[in-house]
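Can you read through this structure? Questions will come right after.
Here the complex is missing a single protein chain, while all its other protein chains stay put.
Right, subunit A next:
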């Protein structure tokens, strides 16, 4: 109950914040580009919507762009903006004088970032759906997508990307929570994304958690070691970064 109250409090804080706007804009960014591209090419539009693989095509198009750059950058910025709510408003000292245990405080804020990630995924998928449906509503000659919506593959695919996002989120949250200057976590995150683009097809690229989202589309590439269990690495990094973050947080000597 205490955690729920704290979560509610954190949820109000993010209302109208840059982090919440970024989640919405970031989620619709790629679907909007794909939709615009489709609308500007009306000749193939009807044909595509009539295809039995329309949803798979849209899913692949959207996720390919999203996973390589927009998703990691979105996570980096959101994690920074969430903690900056306290730093920028000089509010840590007020938060730390409320009757909550440090564990509850840590978990509530972390749950907010996780919930925002879920929100981002939901909105992004809504964007993909709209990319398929909206042309049929706008143009009379374009049919609604012929293929039944593939719920299960969508869910499975999203779950994988969600899992790959967790180590990035936990590391960025760690950096953002402990470094007041927001340029540092953003700079580190940006450098990691660039490094991941280079390292993605490297033999030991799996050591860098920022490569996991991009790897999803390179699984058939012979440079990727099929024996490396990315799910396990991803979960391991997530647990490691979150535990380290928590230990650093509760052992702080000064709290604002």
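In this text, contacts are C-beta pairs under 8 Å (C-beta built on N, C-alpha and C of every residue); 3 or more make two chains touch, one makes a residue touch a chain; residues count from 1.
The rule is short, and it goes like this: contacts and distances are computed from a predicted model.
A.B. asks: What name does the UniProt record list for the absent chain among "NADH-quinone oxidoreductase subunit H", "Sulfur-oxidizing protein SoxZ", "ABC-2 type transport system ATP-binding protein" or "Sarcosine oxidase subunit beta"?
C.D. replies: Missing chain, UniProt protein name: "ABC-2 type transport system ATP-binding protein".
A.B. asks: Using the document's definition of touch, tell me which of A:64, A:101 or A:181 contacts the absent chain.
C.D. replies: Only one of A:64, A:101 or A:181 touches the chain omitted from view, namely A:101.
A.B. asks: Give me the subunit A residues in contact with the hidden chain, please.
C.D. replies: On the subunit A side, contact with the omitted chain comes from 5-6, 8-9, 12-13, 15-17, 85, 88-101, 253-256.
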